[in-house]
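Heads up, one of the protein chains got dropped from this complex, but the rest are sitting where they should.
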Amino acid sequence: MKGKRLLGIALAISSLSLLLVAAATAGPTAKRGGTIVLDMTTDVDYIDPQLSYYGETWKLEATTACKLMNWPDKEGAAGAVATPEVASGLPLVSKDGKTYTFTIKPGFKFSNGKAVTAQSFVDAVNRFANPKMQSTGVAFLDIIKGAQAAVDGKAGSVSGVKARGNKLTIQLTKASPDLLARLAMPFYQAIDPTLARQIDANGINQYASCGPYYFASRTPGRSITLKRNPHYKGGRTANADTIQVNIGNSVDVEFQNVEKGTSDYASGGIPATEWKNVVSKYGLNKKDGRVQVRPQLDIRYVAMNHSRPLFKNNPQLAKAVNWAVDRQAFSAQGGYLYGKRTGQILPPGMLGYKPAGIYPLKVTANTIKQARKLAEGNLRGGKAVLWSSNAGTAPLQAQLIQYNLKQIGIDAEIKLLPRAQQFTNAGNPQTASFDMTVERWGADYADPYDFMNILLDGKQVTQPQHNNYAYFNVAKYNKEMTAASLLTGPKRGVAYAALDGNMMRSNPPWAPLVNSNDRIFLSSRVGCVTINEITGTGPLLNVLCLK
Amino acid sequence: MLNYIIRRLLWAVVLFIGVTLITYVLFFLLPADPARLAAGKSATAEDVARVSHQLGLDRPVHEQYVLFLKRLVVDHSLGRSYANRRSVNEMVGEAIPVTAALVVGGAILWMLIALPIGILSALKPRSLIDRGAMIFILIGISAPVVWIGLLLQYFVGFKWGLTPNAGYCDVIDPPVGASCGGPADWAYHMILPWLTFAILFAASYARMIRANVMDTLGEDYVRTARAKGAPENVVIRRHVLRNALLPVVTMLGLDIGVALGGAIFTEAIFNLPGLGRLALNSVLNLDLPTMQGVIVFATLTIILLNLVVDLIYAWIDPRIRLA
Partner (left out) sequence: MSNLADSAEAAANGQAVILRGRAALPPEDAAVDDDLDVAAVEARGYWEGVWLRLKRDKLALAGGVFIVLLFITAFAGAPLASHFLGHGPNEPFLVSGGLDADQLPAGPWTHVGKLTENGELEQQLFVLGSDSTLARDEFLRLLYGAQVSLEVGVGATLLSLLLGSIAGAVAGFYRGWADTTISRLVDLTMAFPYLLFVITLAGTLGTRLNHVTFGFLGEGVVTLVLVFGLLGWFYSARVMRSVALSIREKEFVEAARMVGASNRRIIRSHVFPHLVGPLIVLATLNVAAFILAEAGLSFLGLGIQLPTASWGNLLADAPQYYTSRPLLMVWPGVALLLTTLAFNLLGDGLRDAFDPRGSR
């Protein structure tokens, strides 16, 4: 689940919200204080605000960051509108739509006591664009004037972002339909002047932040501790004194811990076969209930590496893989309420989603025949390296894909990696020694740009760190994606839907598998369960309280 | 004695050079391009060349090794991780207390189990105690450590809720906000790991103690002592146990060094951030400096323990240093 797994479930989500329950905000029983404990199976990538691009980290950063625009700590539609946080109101937008002016609200302070100013946001953009930082997310800077020059190292700072007193102006190269949503990403959070000077591609592990909490310590591979920001006056809830993250337990131990109450939230998941049990034992989606399941804008897929010989200019084989993978069986590995099978790039609920029915969602003798026919003559030796996460059900899912590939004549060797290493190495051209990798992506916000352009635009593939794990770089699609990103209204949806269908039909970069749900298992100790899928999967940690 | 000490010291140095040399050659020659890994995710071809030069990777292997030794001996530095650029010294330093706690605590536990079992079963051969001991020994030696660990974790930790399932607490100075810390928490979290780790050694030590005690019981001086009419418990305590347990204590010193690596299965099951876990993670990430750092550190420990044991032994038993 790399990447941004932020679930941008915006308004569109309400169409799928069969499972959604009524918003449950902190009730009168909310108790302040105490320590909330989370279990994660593997370490995060970074906790550095300009580097981290991993859902597990963003769950934490949702409590540590203060941003110009943010998602309210609310469930459902109310939480899906980017709302001014440090900005005193919606920005003034120039007539051509290219200049945004924000006014900074006074009173926000970093955990070291310094005030948040307009400059704090300018610092963030400059640090984000600094080529020495090697941030994976720089594609989100593309519309900001002067950002490209900074990313390329031709300018020391981003010319389009300026602070004057409490005013912040952002100039764009073109009118943007999604700037406000982008500004709600943790990359753009206000940063302290000390952090602004710390330029290190390996990330900073301790810094002052301006949200309700701050990172008090991190021991890589072991634990992360968040403490309440003593200077915070921003009005967001901060119930627990401390949020403690323990890293490295297997999913079965996480399950045992949460069941016993020695941990409160199995952030790394629980054994797939337990979901059915816990739902029947504790009920589903009850108010403050222990088991919560939400649909999310997410996809699990096999990325086929188009920079290596096996899939380079070999669309027939990529199609064969799409016919061969057993999406039903893949989904079965995840257990009860895992998600919905898919053969599309865009997830249901996303603008531009249009089922095209190109590939089978269920394997039959005929689909295997079809897969073999397509693969025949295009196997190029038939050897492949398949990367997968080493936690939970991922190794089983990898073996399933391996078996499906074997049926069409590809002999795949599985390499299991800790999750953060898997996507970091996969997104780095120097270390991407795989032919296929089982990946997961969650939208940062509900817009196809965040799926299609971020994951498949070929302009990124030579960058030192990116999210195009398929190394898919087709000039025609690159152009169409850029064009689609500039459209607004229904035209935007139509353009992205056409791209999705065309790519999958004639030159599939991936084998899409499942749109998975966010499944949450909590201990009996905690209440105040509020889930805003935009801010990251899981219950809002700043709201979560001990009963 | 001085002569002997100098010989042993020299030999320890030779051993250290030998082991690091082999480690160095194996690890730096195995993967294709350490400079590329070291240069990091951003590296251009020039960066790689520069890093290669900085690390001395463009020099002949023997020069590289000397450089490595120099850095190790003069700067006491094991280098920096390719994966996260942290100092390997620092990472190893964080892992040592965890593994040390596991191994030393485990050693105490296994001796507490093995001593009574070994001695009692030797004193009463073919008795019920002896037969029970033999069964324990056989199963202890044969049972897979990971299986024992998983079973303990499930039954003791989860089903019966007697102990934590996994995790580590710092005994002193827990990190800010850690949900546990201090000696009581620490020991509570270590119960299952100690047990898991100790069973195998307890069995093999019980067997060794039993054999040694039985051998000693047959020695002439024991017969003489008995013939002279010494009370049985004095004979046992003064003549039998003292002589039978001396080699056991020696072994213990050596095994503690060896066990540094053996702790890895226990660390994996109970999520203890020790040396074994560090090594395992560095292997998954092809993080050569970290791999090498852990191995060099463990080697150093083994060599030192060997040296200490040798010297103690020579001090106790003059025949050895004169040989």
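For clarity, chains are labelled A and B in written order, and residue numbers in each chain start from 1.
We adopt the following convention: a contact is a pair of C-beta atoms (placed from the backbone, for glycine too) under 8 Å apart; a residue touches a chain by one contact, two chains touch by 3 or more.
Please read all numbers here as calculations on a predicted model, not as lab measurements.
Among the residues B:Leu26, B:Leu162, B:Ala184 or B:Val234, only B:Leu26 touches the chain that is left out of the figure.
When you scan B:Val25, B:Ala143 or B:Ala230 for touch with the missing chain, the hit is B:Ala143. When you scan A:Lys154, A:Lys276 or A:Lys373 for touch with the missing chain, the hit is A:Lys276. For the chain missing from the display, the contacting residue among B:Gln64, B:Ser81, B:Thr163 or B:Thr299 is B:Thr299, taking the whole complex into account.
On the side of subunit A, the interface with the absent chain consists of residues 250-252, 271-274, 276-277, 326, 328-329, 332-333, 335-336, 363-366, 390, 392-393, 395-396, 398-400, 402-403, 413-414, 416, using the contact rule stated above.
For subunit B, the residues touching the absent chain in the complete assembly are 8, 11, 15-16, 18-19, 22-23, 26-27, 30-31, 125, 138-139, 141-147, 150-151, 154, 158, 200-201, 204, 207-208, 211-212, 214-215, 247, 250-251, 254-255, 257-262, 264-265, 268, 275-276, 279-280, 282-284, 286, 291, 294-295, 298-299, 301-303, 306, 309-310, 313-314, 320.
The rule we apply is simple: only the chains that are shown with their structure count from here on.
Across the complex, subunit A meets subunit B through its residues 35, 37, 131-132, 134, 200-202, 216-217, 219-223, 225-227, 242, 244, 246, 248-250, 253, 256-257, 259-260, 262, 390, 416-418, 421, 424, 428, 430-431, 464-465. The part of subunit B that touches subunit A in the complex is made up of residues 36-37, 40-43, 83-86, 94, 153-154, 157-158, 161, 164-168, 175-179, 271, 273, 277-278, 281, 284-285.
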